[in-house]
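All protein chains but one are shown at their positions in the complex.
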Amino acid sequence: MSAKIPLNRLLDLSQPEFLAAIGGIYEKSQWIVESFYNFTLSPSLDAAVIQDNKEKITNVRVLFNEIELLLRNSSKDRQLQLLKSHPDLCLKIEAATEITEESKHEQKSSGLSTLTAEERETFTSLNNEYKAKFPFPFILAVRNASKQTVLSALRGRVHSTLEQEMDCALFQVNKIAWMRLLDEVDAPEGKTHGGFLTCHVLDTANGIPASGMVIELYVHENMDGVQQSRLLKSFVTNSDGRLDGPALKGEEFKVGMYEWRFYLGDYFAQFSGSRISGTPFLDVVPLKFGLDDPTEHYHVPLLASPWSYSTYRGS
Amino acid sequence: MSAKIPLNRLLDLSQPEFLAAIGGIYEKSQWIVESFYNFTLSPSLDAAVIQDNKEKITNVRVLFNEIELLLRNSSKDRQLQLLKSHPDLCLKIEAATEITEESKHEQKSSGLSTLTAEERETFTSLNNEYKAKFPFPFILAVRNASKQTVLSALRGRVHSTLEQEMDCALFQVNKIAWMRLLDEVDAPEGKTHGGFLTCHVLDTANGIPASGMVIELYVHENMDGVQQSRLLKSFVTNSDGRLDGPALKGEEFKVGMYEWRFYLGDYFAQFSGSRISGTPFLDVVPLKFGLDDPTEHYHVPLLASPWSYSTYRGS
Amino acid sequence: MSAKIPLNRLLDLSQPEFLAAIGGIYEKSQWIVESFYNFTLSPSLDAAVIQDNKEKITNVRVLFNEIELLLRNSSKDRQLQLLKSHPDLCLKIEAATEITEESKHEQKSSGLSTLTAEERETFTSLNNEYKAKFPFPFILAVRNASKQTVLSALRGRVHSTLEQEMDCALFQVNKIAWMRLLDEVDAPEGKTHGGFLTCHVLDTANGIPASGMVIELYVHENMDGVQQSRLLKSFVTNSDGRLDGPALKGEEFKVGMYEWRFYLGDYFAQFSGSRISGTPFLDVVPLKFGLDDPTEHYHVPLLASPWSYSTYRGS
Partner (left out) sequence: MSAKIPLNRLLDLSQPEFLAAIGGIYEKSQWIVESFYNFTLSPSLDAAVIQDNKEKITNVRVLFNEIELLLRNSSKDRQLQLLKSHPDLCLKIEAATEITEESKHEQKSSGLSTLTAEERETFTSLNNEYKAKFPFPFILAVRNASKQTVLSALRGRVHSTLEQEMDCALFQVNKIAWMRLLDEVDAPEGKTHGGFLTCHVLDTANGIPASGMVIELYVHENMDGVQQSRLLKSFVTNSDGRLDGPALKGEEFKVGMYEWRFYLGDYFAQFSGSRISGTPFLDVVPLKFGLDDPTEHYHVPLLASPWSYSTYRGS
């Protein structure tokens, strides 16, 4: 993968360079990014206006929102045209020569090439039903989606109304564009996307922060189709049951699947009333979660007793 | 490991055979099991009484409770003697020639032989503090306990009062005896220990049972010191969000560490309002739990939305 | 309110009697119930067919589903006609002489007559927006809805697409029809609607069922506009943390707002390690919940430690 371009440098590019960089984020629909450039950065505009526009685009999220607005305000026909431009997930990837490089990559990882005969039949049947009902192909922006996820989503969405499904498909298309944009554009030089990951452990048996608990953070990586987990960092919770600072931030905070491992058994063994023995019900508690947006705060806490726990996406 | 003896056959053994089979469940304290035999099964008793006693011992739990009662009703001196008979966890295993085979096995897996110098120092210091305070060695019945668990328990219990700690140590000793008894004695012929494992998934976002969700059950095994997980079974939840029958029961229901994997991402993708895309916050949710008692019912459910979940040991 | 008619007797009525009994469940649209009668119970049908049809309608839910199917399979025009037949929530109730008796009753309890000037303005503005966008009035089937609930729902739904909103409005219309049907029709003679309420308390601090806990069940009643709670029953949880049998079933199981009160403080005080003192964080825990469908099982449990609790609609 080529290096990403910092946001401030991107905004200084000429139109051809700009389109070469991010013109392809919407499938075969360069007009969207082109319109954005022309309305916002074109040399035909007044220099002060251009400068003003550039200053407003403080991060990648703002840039994306501006671009996406042009799609939203476009006619239903143009939106439909965009949806129709997407490849059909069901047709064999090798046969689909009109697919862009980006979407080829995205489809492979969903594991569609390894369908059983029975699964392929279910899939084809649902996809045919979908195509008969809607004037555009089924679009799903889940990264590394399993075939089950694709089938499950297809099974659910085939029952939508046209308006609902058009709304949903545009949501997926925008999500794909956003992910492609993030693949190409970095934060402005000297800055980061701003997202970070925090943790907190509460001991609900004693009504106190769980201090002194060991926590490990792993990242899940797809190595040639095999899922592997790699230890990133180890922590010990402080007196407030928190980590001293974010677990991930700046460059380290990357989209992907992660896993906390909480050493709950060790923590609860310390209580003198503890009757820990045999095989504890809860020992090392794994908590697997996805980071999807590099501009957001993810607070992923644990509330635990020796016999129960819960977690949630906090903020 | 030699084959286990069914409970009914055990009760028919002569005193020497009986003691050979289970006399060693309390460390170097055969008198406890011996007393039990003499009070309950000795040929010197009336035949009708023996028969009656045998019939009352319907399962291994009843047998253990009867034996343990004799320890509880014994004098404080004899109890203290029993505690003192236990090996010192801190002394090198190889140097401890007076340790019985059973406790040698149990100590090895706690990974004490791989302490760093610093950890050994902390450990020795705490253990010395413990020995100065209490007239018996530190006893912990956690199977495969990590050194952290041992240290954590030691750190907590060193602050107990003598009465509290004697109570705790006897609890651990009884737990060890119970585990050793289960290693030797099977359920009566034609029966099982009676424990079983069940599951239930509730969709808290929609207030309904999560039906049609794929769940896998793994067992965690210690292969030459390396933890490995092995797939045991796959399930699909029924219309009530449950499995059709216990996930484990009878012979299959063995003490150990297990793991559910819930295919939450696939499940929630089916809802037509679902905005699933990118990297979902929750996808495959792992839930690692220990089964400790082969005579009990373990209900290990999941309550989940796309953004939160909780679990607990139910019944 | 007149007495309800048992389901079996309803099915024996003549067409005029049948329509007099339940013809009005869909606002000003007697044709739906009329169609049902003609297709299923009309004397012009073969006697064996009628008998067969009656036997299939084993409970009120089946009856409703059969009637509702006729609406679902009707043309979009007729569905739109039905939606348009509903009164406008915004117009003053006294001025709305064309409103049926049923909907008059339902509107009053939503407290719309007590809007402040500012609220009325917000309401009118949103309602005008709604009417300009959709060709039918805003319909909401919430019993005793507060003005905030109505405004909140209006605020959300005004942004829907036409298809989404038509779907939603039909859902509300069906819900109103279902509630009206339940007001008129009882279970078959000698039977009940089948719904029941159960409870379960888990002690998540100790990983055991919370046995011996006192639980009270209250019903919330609207007395001349004032909410009052009335004690229905007291329970003590059994050894499995459950009640011995359903808390409500049969005739007692009525739609409405209820409240469990769990005597958590008393329960946790019994543990010898308990440091209960001062003002406990949790003492008597109230849990207020609505029963909405007299044909369903409501399982409303509590999972609690002295410092945390959770609940959910189970099954």
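For clarity, chains are labelled A, B and C in written order, and residue numbers in each chain start from 1.
Just so it is clear, contacts are C-beta pairs under 8 Å (C-beta built on N, C-alpha and C of every residue); 3 or more make two chains touch, one makes a residue touch a chain.
Quantities reported herein were computed from a predicted structural model and do not represent experimental measurements.
Shown chains touched by the missing chain in the whole complex: A, B, C.
Only one residue from C:Leu80, C:Val214 or C:Leu232 touches the chain missing from this view: C:Val214. Residue A:Thr204 is the one among A:Asn127, A:Asn174, A:Thr204 or A:Gln270 that touches the chain missing from this view. Among C:Glu34, C:Asp240 or C:Asp293, only C:Asp293 touches the chain left out of the display. Contact between subunit A and the absent chain runs through residues 202, 204, 207-209, 240-241, 303, 310, 312-315. Think of the hidden chain as still there; on subunit B it touches residues 161-164, 167, 202, 204-207, 273, 281, 303, 305-308, 310.
Residues of subunit C that touch the chain left out of view are 140-144, 146, 148-149, 152-153, 155-157, 159-160, 164, 168, 171-172, 175, 179, 214, 255-257, 263, 265-267, 269-272, 274-286, 288-293, 303, 307-313.
Basically, only the chains that are shown with their structure count from here on.
The angle of the rotation superposing subunit A on subunit B, based on CA atoms and rounded to the nearest 5, is 180 degrees.
One finds 39 Å separating the Cα centroids of subunit A and subunit C. For subunit A, the set of residues touching two or more other chains reads 164, 281, 307-308, 310.
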